[in-house]
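Dumping the structure here so I can ask a few things about it.
Note that one protein chain of the assembly has been removed; the remaining protein chains are unaltered in position.
Moving on to chain A:
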Amino acid sequence: MPAGGPAVDPLQAGPDAGPAKQLASVPRQGLLGHASTYVAPVPWLRDNTIRRPLMLPMPMPMPIPVSMPMPMLTPPTHSAGEIRKYTKDHEWVDLNADKTSGVIGISSYAAEELGDVVYVELPEGDKFVKAGDAIGAVESVKSAADINAPITCRVTDVNLVLEEKPGQINAVPEDDSHGGGWICKVAVDEQGAKDFEGLMDADEYKAFTGADH
């Protein structure tokens, strides 16, 4: 695996191209308040004609609801009943004890192989996919690599943290908690549970990555 440099890429620019100069600028007093106290517009205030930034809570990026969790499903827990298995394509999947929901991510081995992840294309919410289908992609060192569904499943939730912090894939690829590098949560049916049976457990996967690569 070649060492990854900064994973952005090839650009042919004119011979005169140099790093763009950042021009100095003086923050100005404007409509929305002085630059240093400017508070990002918040959607729920939009109908309000009066802007009162001081009354707002900390400006937070609004989460984009990608999907509504299925009401019938219990959210995946990190209970002892959960089992983790791996695919030959280096994804992992946790399945809960009653085999109805799971969490998907990419393995530490794959994260290391990919190099510095600079962008994660998250799966589409509420999408039904078959085992092996591409559900998203990660970009590292000029490479767009598919993320494949380890089992037949329906995506119920995606890890929006990765939009802001793609590097979590390298830092904690197999962490399924908040802030971890997990990719998505899924609802699983009988076919998915059957697909799961065919995957490798941690020891088998370790042997696989040791032998095959």
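Just so it is clear, a residue touches a chain if its C-beta (ideal position, glycine included) is under 8 Å from a C-beta of that chain, and two chains touch if they have at least 3 such contacts; residues count from 1.
Here is the rule we use: contacts and distances are computed from a predicted model.
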By UniProt, of "Prefoldin beta subunit", "Putative lipoate-protein ligase A", "Methyltransferase-like protein 5" or "Trafficking protein particle complex subunit", the chain left out is "Putative lipoate-protein ligase A"
For a quick check of understanding: of A:93, A:111, A:141 or A:183, which residue touches the chain that isn't displayed? A:141
Given A:89, A:126 or A:175, the residue that touches the chain left out of view is A:89
Can you list, in ascending order, the chain A residues touching the missing chain? 2-3, 5-20, 22-32, 35-36, 38-41, 43, 46-47, 49, 59, 61-62, 64, 89, 118-119, 121, 132, 134, 137, 139-146, 148, 163-164, 212-213
